[in-house]
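Only one protein chain is missing from this complex, and each of the others stays in its spot.
Labels A and B are assigned to the chains in the order they are written; within every chain, residues are numbered from 1.
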């Protein structure tokens, strides 16, 4: 694993000019050309869903891929003979679109969030995946679900403006917090890699961070990240949890950095909580909304999924100042899907693979070469 | 044409908010309801220009005509095909301290013969803490202030609290008997004194309504005492009854159709500590409440033993329902040491006590805050709820932390509450026989109990939010 990452990085640095950069896609007329020749190679195109596919994600070991969408089903894909094949279709768990999904870290459970207002918990304890619990309480569409890295908490969010945290205990799911911090539709929830911070992105144009008070066990909103001027569609932490990437409806991508109290840079903090500051804005790359963003599990690479059918790979300039990092586009496919791309996720163990899902009913697996 | 245009922030409990009561107006989508004031039949349509300051100008005639804004009223709101429920705004304008003052000052024009204010305990503790006054003095001064402003009578709600506790226990024993006789649906019994929880249950958990206690809350029992018992010869509409309560949701409760007689609400106006604070600022001058004359509470209940104000029942700061059910049940079973309420999950917002002696297995719980309500409701759905009686309050830890209590002083208020002298439920048999005939007469049901109704989702197809 370590070897493969090093090889990958070496190869990223060594390659020459990208062939995939279209000259007419530009930032203020200038394409920030990278000295890399990175290609995105489509290695698998998985068909089977009807209608929009909203999300596709691998389990923690990367052996199973789950996808969900407008057809109300969840599809599980696995490899056989080096190829990804449909293994199972999970039906009858939801009455409406399945919008998002999240694997438990142990891989035995899968949580799915639906427009029907419920979050279903599927498990394979009986040999095959079955829906054995439903988290009810949201007033309307559940937009996102995220299992925390330690596996004992699940976060959900909804158009009802609330973020809920559920405690997982012996197959029982108790509500641990109802957080009414956002003033609009909440689009996405994501845990930091340490699992101590929950972030949420909203139609109200903010990102909020929540933390548990160790004294009384109460969750509260500890930071509000304001800089986007439109709906924030998705967020992704880097491997350290000290940086966050966000993408918005106006096509911008922002990089946020955490500053702890007493930081040497002199960024002000309140109440002993860290401050999150926007340190980089990428605009001009996407034509319209960016629906998803994923920070590479080990590298400073960010991949985006956009409404313009495109998938783009950005890399942080290795020498750039962490307080003002610069990112450049290193590869892109402007026709990754024939319609909107809704979701992008990296493979948990193979650093070159990522998966996208789109309105064109397709789940695509890509290799960075 | 006139237009409405307003914004607001929610002050109701989480349970009420989540039940979608106020979901129709979001900060970015304001209520903008046109009201036709004149119809010009000769023209078809009108052309309206929006000015930079947000005002409207009718430019379809010769001379541009600036259109005025008006305030929203309940009638407009109900007639509006657009947003249906702006209940919050409406309640707050119809039941505010301004509205209270307006009636106080125009008693004759409003045709009010008697103005009564009923005080509950939690707001007095909150105000005393906020004003840094000993609570006895705060109560006397508040009494004086209300009298100066126009109240004819200021009374303590303790008598209604006692009636509520008596009726609650009666209903529990009756349900418990039914349960023992095989009617498993009789329990658990869920307290219904918190209007936030009742609103949530009616809107989203209709199947639980049979489990709700049918007893009226102290506020609504007080309403019947004032409008039905105090001066039976006076038409209820001639009495103006104000209550001081710890939360905004109580305004909602006072507006329920079950609590009106002859189109007169049993409680006309609910005010809260937060509003009293701004009232004091408005009418007391620089010296604040301290400069008001002292005045003692009235006790209009002839030949009924006086209930001491600023005393409390054992148990929670929300009335002590669960504690009394527990104590009396233990007593009935001749259990000597009454079990205590223990925190669940190291938090004080959910507590359970367990009677396991003498072959009994009784669990009585206090569940507060929306999160715990949610878990309780889910447990009931899964059939894993093993409590027999549950005191449920929408605000975390209960009424001392009511949504309209002065913020940021909960610990101090809790401490003040815990130091109050305890009192037992008074012997009110005389009151029962004078007012209601007997403790089991049909009039008891009519005056001290109520009903609930599931609210079915029946959206105006043109106003569905999406």
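One rule holds for everything that comes next: a contact is a pair of C-beta atoms (placed from the backbone, for glycine too) under 8 Å apart; a residue touches a chain by one contact, two chains touch by 3 or more.
One rule holds in what follows: contacts and distances are computed from a predicted model.
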Protein name, per the UniProt record, of whichever chain is missing from view ("MIP18 family-like domain-containing protein", "SART-1 protein", "cyclin-dependent kinase" or "Signal peptidase complex subunit 3"): "MIP18 family-like domain-containing protein"
Residue touching the undisplayed chain, where the options are A:52, A:161, A:208 or A:243: A:52
Residue of A:59, A:73, A:97 or A:258 in touch with the missing chain, whole complex considered: A:97
Where the unshown chain meets subunit A, residue by residue: 52, 70, 96-97, 99, 115, 140-141, 143, 159, 185, 187, 203, 230-231, 249, 288-289, 307-308, 338-340, 359-360
Residues of subunit B (touch criterion as defined above) contacting the omitted chain: 3, 5, 28-30, 32-34, 36, 39, 41, 43-46, 48, 50, 54, 56, 78-84, 459-464, 466
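Here, only the chains that are shown with their structure count from here on.
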Residues of subunit B touching subunit A in the complex: 14, 17-20, 23, 26-28, 204, 345-347, 370-371, 374-375, 378, 381
Subunit A - residues contacting subunit B, complex: 136-137, 139, 160, 162, 173-178, 180, 183-184, 216-218
